[in-house]
Structure formats: structure tokens, C-alpha cells
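Encoded as C-alpha cells, the structure appears first; notes follow it.
Only one protein chain is missing; all other protein chains are in place.
Labels A, B and C are assigned to the chains in the order they are written; within every chain, residues are numbered from 1.
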Amino acid sequence: MTTLVPDSEARVRIARRIAREFLEQNRKLVINLGVGIPTMVTNYIQGRDIFIQAENGMLGVGRLAGEDEIDRQLINAGRQPVTETPGCSYFDSAASFGMIRGRHVDATVIGAFEVDQEGNIANWINPNGKQLGVGGAMDLVTGAKQVIVGMQHLTRDGTAKLVKRCSMPITGFAEVDIVVTELGVFYFTDARLVLQEIAPEVSLETLTVLTEAQFVVSRNLKTITV
Amino acid sequence: MTTLVPDSEARVRIARRIAREFLEQNRKLVINLGVGIPTMVTNYIQGRDIFIQAENGMLGVGRLAGEDEIDRQLINAGRQPVTETPGCSYFDSAASFGMIRGRHVDATVIGAFEVDQEGNIANWINPNGKQLGVGGAMDLVTGAKQVIVGMQHLTRDGTAKLVKRCSMPITGFAEVDIVVTELGVFYFTDARLVLQEIAPEVSLETLTVLTEAQFVVSRNLKTITV
Amino acid sequence: MRDQNKFLSIEQALAEIKAGSRIMIGGFGLAGYPEQLVEALAASGLRDLTIISNDLGSPGVGLGKLLTNGQIKALIGNYYNWNPEVAEAYAEGRIQVTLLPQGSFAEAIRAASVGIPAFYSAASAGTDLAVGKETREFSGRTYVLERAIHADVALIKAHKADGLGNLVYYKTARNFNPIMAAAAALTIAEVDEIVPTGALDPESIVTPHIFVDVIIRSA
Partner (left out) sequence: MRDQNKFLSIEQALAEIKAGSRIMIGGFGLAGYPEQLVEALAASGLRDLTIISNDLGSPGVGLGKLLTNGQIKALIGNYYNWNPEVAEAYAEGRIQVTLLPQGSFAEAIRAASVGIPAFYSAASAGTDLAVGKETREFSGRTYVLERAIHADVALIKAHKADGLGNLVYYKTARNFNPIMAAAAALTIAEVDEIVPTGALDPESIVTPHIFVDVIIRSA
């Protein structure tokens, strides 16, 4: 199949659209960002009272460090060198996950291999024998108040990532609240997957074909804007 | 009955004898001292590497504050104003009891209403309807590596406090390691109460009469020295 | 974390508290309790309160006022011997009292703050304070299952707050305050001093600002 939205454009769109999710709330928020597209959200929330928590023990994570700012002992959970923001603080890993498990983090933004129509998410391991790690994924999806998945709509092989039932090992059950892809924005509402926004590149018919999961279409369906 | 050892002398003797228990180990120790006689132990361990932990959140408690040193926000667990020692530190109550429960405190010195020959201790409440409080007693007797009871040998009414079986509400079961009174020093060894030292004021016969608990006499019985 | 301005007057802060609430109050004896918040709570006359605290001050002093005023329905805590009015009110059936070992009490508050519903502690196993609680053996020792203690409101005392609401404490006035800050739905902190954001060392902040909803300054 042909790519509907080029990779880099897709990634930026997803990150910006998720950023809007926070900006529109127009209030103080604490969020945790996974590696990849989720970390890119940082770029679009600058200057707002949105505090980034890194599960390796920091609240108030700043932007990625520039070449001349790198401190190997100041990193985010993706091992990237980062900077401080005023009023940031450091704490140990137990306290950090206490913050997460204790419902003090408003949202976690994470990637996924699969999300299914029950709101289950599979993102911790690709059981190909080459991975062996879980990270904070299970703690984050069960602990954060809101779980926002940011992922490209299809795998590199062109298969749907929004599926009827996850086939890969589950990270958390019925925990997902919002899925943002380059082709659509889906909310889980009353245990149903609801399409709220659709990309200009696709028709509803095409999106339905590219989405294995069953979803309903919002009466207020809009075009994705970032 | 007549008092064999005057109150104030008894209290000092008990505190000094317990202090000797620590001094003779001649090593770094962390101890927690209950109110009353146990707190007096502080006076006899100065200048040694014996660190006092207060369960209200301090390690390295110094001597009681003098009149001109009182800071109402710097107190021990008996609400007495205290001083700092170099290298002291402060922490919250959960961390403080974590230290105790986690076996990081070498000894707790506490008073008791009763200790029985099984090593059970009753010291948290006199069920006379006028008390309602437990403090850290239960955490301390189960958490500290060593439990040392410092108490006068008899109640004010002249009845034995070392009994066959505690009649008052139990604080901890088989937790007591050493009992120091003004009349004797008893160790629990192989689940038996063993008299190790005896006061010069009493004969073994008299002590046996004044001690309801069954005890055996050490082959190395000595006179209490402080 | 609330959105509004955190820095309120004591009247505004008190307006957040309702009769019948479960209220955690920091402090140990008369050290480190939020004196003005407690005075204001006593003056408010709010009733049917469940007070979760280490102790209840002294008769008519500090937290003791809440009992003298008849504002308390229930106590959950640890040590009330410093205030004999508690045993009296309990004996007369005027209040309910739940006692926990001090360490289990502290850990149960921390558990609430970190999303742990229950944990095991050896303290109190076999004693009157474990009656009705589940027990379980681990490695041959008996432990008691203790449940997290949550609250609607926490009233805490800190030394300094920065502009965001990060907190540091002062000596043994720290005690239960940091764990309570994170265990209640709404946390109101009384502080001695407010400093600019960035003035507190990031390594030394004890309570990150996201746990603090309202701050009042001690007069």
C-alpha cells in the first residue's frame, strides 16, 4: 500500500495533536511521556504550566539538552540528556512510581504495538525473543489518571494497530482513554471506541478498512487539526 | 514493704547499667530510647559512636536542650526539646519507622508494666480507661534487633513486674532480650529467663520472692555494676 | 493538582473543608502541626469530622480544641495519652477511636499516597490492636494486613514553599506532614515562608508541588 502520510509528518502530527489535548484543558497538568513520538509532545507544550515527570526520578523535566548542555547524569527515562525547569525536583525510583501509582500524574502518553476495541493495550514487549524488558509501562497505564496512546495507524507491514483483540502480550486491560494516530483521534467513551477526528487524507471508508477495531463515529466528527 | 533502693537511685542504676550494655560492645550502634528511664541512658553514652534515633523523625539526637537552647520544633518522641549532633538527619515518620521495621536499629530501650517469663511484654496501655495510645511501642519491639527493658523491679504497690504471664495487654510476643531492674539483670537465653547480675541490696532468696517469673541463675552470677 | 492560584487566605482555605470530612492533620505533639489552620478549623465549628493524626495535642490546646468543641466524630491515630479528654470521650461513647501502631499508621498513610491498597507489617500481630485484622505468615513470622488510610483533606505544616508550591520542612516538625501531603484529595499547607520558584535546591525539595493544592502563610 502507499503511505497516506509520510512518517515524519505523521509523527509530528500525532505529537502536536496530543499536545493540543493538554493545551485545551488550559490548566496545570503533570504528564509522563514515553519514548519516541510521546517525547516529541514536549516540543509543543512549552511555556505552559504542564510539568513533565520522568519515572527515573524527576519532576519538571525541561527540553532535550543541546550539545553543550549535556549532563550524563541528567536524563529522561528514554536515556536522553534533558534540562531542568525552575522548581524541578529529584526523588528516588520508589517515590517516583509512588507518584504514578498514587494517581498524582494526570496523563501518560505512550506508544503501542496494538490497542484493541476493549481499550486493552499491548506495548511492553514484542515476543520475538530479542526483547526482554517492561520499563514503567504497566505502572503507568494502571496508575496515570489518563492514558493517551500516540502511535502510527499501521505497522511497517501495513497492518492495523487498532485491532479487535490484542494478539501481543497485554500491558494493561481497559486502561486506554485516547488513541491518536496520524489518521484519526479515537476516544474510549462508555467502553466504546469513538472516532472523534479524521485526517484529511482519508475517507471514513478508507479509515474503516485500515482499522481492524470496531469503532463508532462521533456525531461531531471533525478533521484533525493540530 | 520497705524500698530496697530509693527511686532516684534505682532509675540512675538502671539507665547506667543499660548504657554499659552498649558501651561494652565498643562499636557503632543505633538505638531508640523510650520515655522515662530509657531516655536517661543518653546521659551515660556521650562521646561514643552511639546514635540515637527518635521515631518522630530524627537520627543523631543529642542531649536534652538547655533552657536557652529550646526549639519547640526540635523534640524527641517524648516531646522533650533536644539538641542536634554533627551528622544528624531528619526524615518523615514513614521513613523513620521504615528504619525501625527494616531492622536498621540495633536496640530499643523501653519501659514496661510487665514482662513475663516467655519474653512477652506489656507496656502500651494500662487498661484503666484513662489511656488510649500505643505510640511506637509495637513497631519498636517487633522491629529493633534487640529489645532491652529498663524498669523498676516492683510496681508502686510492691507487686512483681517480672511475672509468669502478662495480665495486661501485650505489646509484643517473645520479643524481649534483656530486662534491667535495680535489683537484677536478666537475659532471655534459649527461651529461658536467666539472672546474670544481682543487686548488692538483695539475696537470691529475696529476689526470687520479688520476682514472680521463674528464672534460672547464671553460673557466672555477678553483682550489678554500673 | 488544582489549577487555581494556590496561595489563599486562611478563610478561603477553610472554605474548602466540609462538615463530615476525613481530615489528616500533620504534627507530633505540638511540633509541626498547622497551628493556624487548626485554630481556624476549631473556630469554624465544622462538625462530624474524622481526624487522622498522630495525637490530639493537649486538652484544649492545638488539635485538642476540636474535641473540646465537640467537632469530632471519629479519630484514627496512634497516641492520645497526652490528651486525656480523648479516653474520656471514647469511654462515654461520644467518639469512635481507631488506634494503630505508629509505624503502621505512618506506613498506611504513605500507602495511600503511593496507590498501595494494603501491605503487611509484623507490628501488633497477636495483640488487641490486630483484632479483626487478617494475618499471614511470611518466613515463619506472623504479619498483619494493614489497609491504606486515605483522607478528603490534609492540613499540613511546612517551613518554606516556593512559587509552585514545592515544600521543605524544619527539623522534627517534618514528621507526618510529607506523607499526608500526598495521601489526601486536597492538601492545604501552612508555611512559615514563601520563596521564589527556583530558590529551593531541587535535590532538597521534600514535597514536590504537585501534592500541594492550597498554601497559606503563617501570620
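The definition used in the following text is that contacts are C-beta pairs under 8 Å (C-beta built on N, C-alpha and C of every residue); 3 or more make two chains touch, one makes a residue touch a chain.
All values derive from a computational prediction rather than experimental measurement.
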item: Sole contact to the chain not displayed, among B:F22, B:F91, B:F188 or B:F215; value: B:F91
item: Which residue of A:K28, A:R101 or A:K161 touches the chain not shown here; value: A:R101
item: In chain A, positions touching the absent partner; value: 54-58, 71-77, 79, 90-94, 96-98, 100-101, 124, 129-139, 142-143, 169-173
item: Those residues of chain B which, in the complete complex, touch the missing chain; value: 27-30, 51, 59-60, 84, 86-91, 94, 97-104, 106, 143
item: On chain C, residues whose C-beta touches the chain left out of the figure; value: 107, 111, 114-122, 138-139, 141, 143, 168-171, 174, 201-204, 206
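By our rule, only the chains that are shown with their structure count from here on.
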item: Chain contact topology (line, ring, star, complete or other); value: line
item: Where chain B and chain C are represented by their mean Cα positions, the distance between them in whole Å; value: 29
item: Geometric centre distance via CA averages, chain B-chain A, whole Å; value: 56
item: Residue list for chain B, restricted to those that touch at least two other chains; value: none
item: Sequence positions of chain C contacting 2 or more other chains; value: 110
